[in-house]
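Data block below; observations after.
The other protein chains are all here in position, but one chain of the complex has been omitted.
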Amino acid sequence: MKKFINNIDDILIESLNGFATAHTDLVSLHLAPNFLTRKNKAQNKVAIISGGGSGHEPLHAGYIGYGMLDAACPGHVFTSPTPDQMLAAAETVHAGKGILFIVKNYAGDVMNFEMAAEMLPFESATVLTSDDCAVVNSTYTSGRRGVAGTVIVEKCVGSLAETGATLQACKALGDKVNNRTASIGVALTSCTVPAAGRPTFDISDTELEMGVGIHGEPGRRRETMREADEIVSDCVDAILTDFKLRNIEPAENKAALLLINGFGATPLMELYLIYNTAAKLFNQHGIQISRSLVGNYTTALDMAGVSVTLCLLDDEIKQHWDSPVHTAALRVGM
Amino acid sequence: MKKFINNIDDILIESLNGFATAHTDLVSLHLAPNFLTRKNKAQNKVAIISGGGSGHEPLHAGYIGYGMLDAACPGHVFTSPTPDQMLAAAETVHAGKGILFIVKNYAGDVMNFEMAAEMLPFESATVLTSDDCAVVNSTYTSGRRGVAGTVIVEKCVGSLAETGATLQACKALGDKVNNRTASIGVALTSCTVPAAGRPTFDISDTELEMGVGIHGEPGRRRETMREADEIVSDCVDAILTDFKLRNIEPAENKAALLLINGFGATPLMELYLIYNTAAKLFNQHGIQISRSLVGNYTTALDMAGVSVTLCLLDDEIKQHWDSPVHTAALRVGM
Amino acid sequence: MKTDFIINAAKAVQQTIITNEHTLESLDREIGDGDHYINMKRGTTAIAGMHIELASLPPAEALNKIGLKLLSTIGGASGPLLASFFMAMAKMLKENGDESNLKFAEAFAAGVQAIIQRGKADIGEKTMLDVLIPVADQFVLLTTQNCDVKLVCASLMHTAEQGMLATKSLIATKGRAAGLGERAIGHIDPGAKSCQLMIEAVCNLILKE
Partner (left out) sequence: MKTDFIINAAKAVQQTIITNEHTLESLDREIGDGDHYINMKRGTTAIAGMHIELASLPPAEALNKIGLKLLSTIGGASGPLLASFFMAMAKMLKENGDESNLKFAEAFAAGVQAIIQRGKADIGEKTMLDVLIPVADQFVLLTTQNCDVKLVCASLMHTAEQGMLATKSLIATKGRAAGLGERAIGHIDPGAKSCQLMIEAVCNLILKE
């Protein structure tokens, strides 16, 4: 393992410190328990808090700021944060209209946020993101995983919250966006968790992992490495099948947002090549890609790979996707 | 080699197509010869054209748009573009006030842009970027290489050009920014050029390459892998020594811009950790980091590594760094 | 059970986790995300470091403090589950009394119930519950029958081991391994393993006394 680190135990704090100093105009870092908030506390709106294991940067701290999150609680690498973090963050950002937690659907995150919510002295609601359609047979699982689609949920809910909308309205929009979003990931290499010191899984030069999760969890199946168009075509099929199985229909104008997300070690050049193929294939299925996002938005440390996310837009979602946002990792119109 | 590609010969075009479709609101793609321009042609300003080998994305096409470039000419992977591209791009974006080429200082780029400039029917000037201070003894070289500092030059010159400044003024600012900027890179792994199919250099798990270039050119020397703070400290020293040797003084307020640039495969978490240390060390040397940029801005395909860039600000540079910009990879205030 | 014992047990538990670094780390790498060892190390080390503040507390309060500390140190799935265990165990001891082994067994069972409620899982889903549920049942059964404490320990260690080994042939339906389907078969669940190790460490401590 070669990484730019000092002591494994200090990675998180040193990195958070760097983030906070680099974006001192946007965020404040609070330590022990660890959480980050907007520099300037927002007033009179639902406070939106997300969080999860670290190693997915810029998720979530990179999305703190006007139009998106009020606070983020970073756990250790790939490990859910703990309830004391959420409680302290909520205490700091609560602005009279309740707390909305946006939580990726992993047992650890769900339970830790749940315990926080139970202990919270404020009204709260939770949007569980579960866009990963890789896990086919849902009776075998505690539910679909939340992956890159989480960014779209955070953006849209964050936008709505700025308008002064109620906690219920924010939760409803979050659930809708999550429902209209599906993702699937492919890994070419494993990530290496610093504390483990070696790759999470072994994979040869002729294999890929289809349906991989953002922690390097093994996916649907190990497949033979093949050309990009074939891989992307399988991703597109998986997503369309998922919408069909869940009876989610595109809106009238069939507009969709296509997010091609790098897991950390895949060059932008390849991400755009994948975007090219994915957009073409979705178009062939009658879906108009009218919004797009290409880059590293929900990573898995140094994993080489990509996830394809499609969000079926309607006018409301589109409006909130397009609205101004000012965060470290996403900035539009301000 | 595992990459998301189809045929090696099609990578560039497929990726450019993806880029152009994903950013259809910002750019237009022209093929044979290949170049990209702003969607909406700017009027009455110096037209700024950059370009270079591909594989450094988002450089340069990601910086096309208001406040930065008017056009970019992408060469094959790590290979300079050819004069016919620059000529066609210039023809398209020329807006009556001449052409400014921003060229990274590599023999190939310099000569191809030079031949284009000689053949050009318009007035032109060239800013050569040469921020890489890795190469110590300049009598041994055709000059310092242009690396991530190029982004700062493009941003500042692009900003000035929007004000209707003359070609001479734009060139002068570009030269000043370049002069006040120094960078040094460190690689932990090699990149793999798709056409070559295997890593450009071999490097063991206990080594790093200090002073590496953005094409995986071997650097100053092969060193023993060690903790991040020591590596960053060497980078900071190299940069400060370089400024000293070149007699470049910080301005009155000692303000500087610190750019921590990932080469493609290094997680954001590590980049922020590096930022944390670098900012601290520069501060200890009396330099105030008042502006920062952390992320993959000038990459070397899938190389794991980082470059540290310091730009000594003055009021003019700061003003142009802060001004609005709207490109695929950098967006501020619009 | 005295708080002194709890403090010693915490040290033994930390020790067994650290001794089994490689096993725990590997198991979670195989069918999870590789952090179970480090999570457990962080949590058990924090507990082992609490000896001074625990020393003067009655067992129920000590266990509650341990639960809260685990809640804020482990993270992941195992954090809230193990925290819920200790907090529920503490609550039961407080309400029900702590004057017999049976009371402890009942408190242990209440802790396991809390895990079931928090994680919405049950036996056979390839989790720590495959160790904890049979151990709780056996613990209550044997202490109801007023068995000798050394015999109880030997039996619980055996039950824990059986439960842990049984996870090997299961498909996971809870936790991270749930995404794996058939591919989880052949691998022991990391949480089951760490629970078995902790039970073993505590039982061995009693046997040595």
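First chain written, first letter: the chains are A, B and C, and each begins at residue 1.
What we mean here is this: a residue touches a chain if its C-beta (ideal position, glycine included) is under 8 Å from a C-beta of that chain, and two chains touch if they have at least 3 such contacts.
Nothing here was measured: the structure is a model prediction, and the numbers come from that model.
Within the entire complex, contacts from the absent chain reach the displayed chains B. When you scan B:Thr37, B:Ser80, B:Thr129 or B:Ser159 for touch with the missing chain, the hit is B:Ser80.
From the options B:Glu14, B:Asp70, B:Glu162 or B:Glu217, the residue with contact to the chain not on display is B:Glu217.
With the whole complex as reference, residues 33, 53, 75-84, 106-108, 111-112, 114-115, 134-135, 137, 139-142, 145, 193, 195-196, 200-201, 211, 213, 215-219 of chain B touch the missing chain.
In this section, only the chains that are shown with their structure count from here on.
Centroid distances built from C-alpha atoms place C farthest away from chain B.
Chains A-B form the pair joined by the most contacting C-beta pairs. Chain B and chain C have Cα centroids separated by 54 Å. Separating the centre of chain A from that of chain C, both taken as means of CA atoms, is a distance of 32 Å.
Computed centre separation for the pair chain A/chain B is 29 angstrom, with centres defined by C-alpha atoms.
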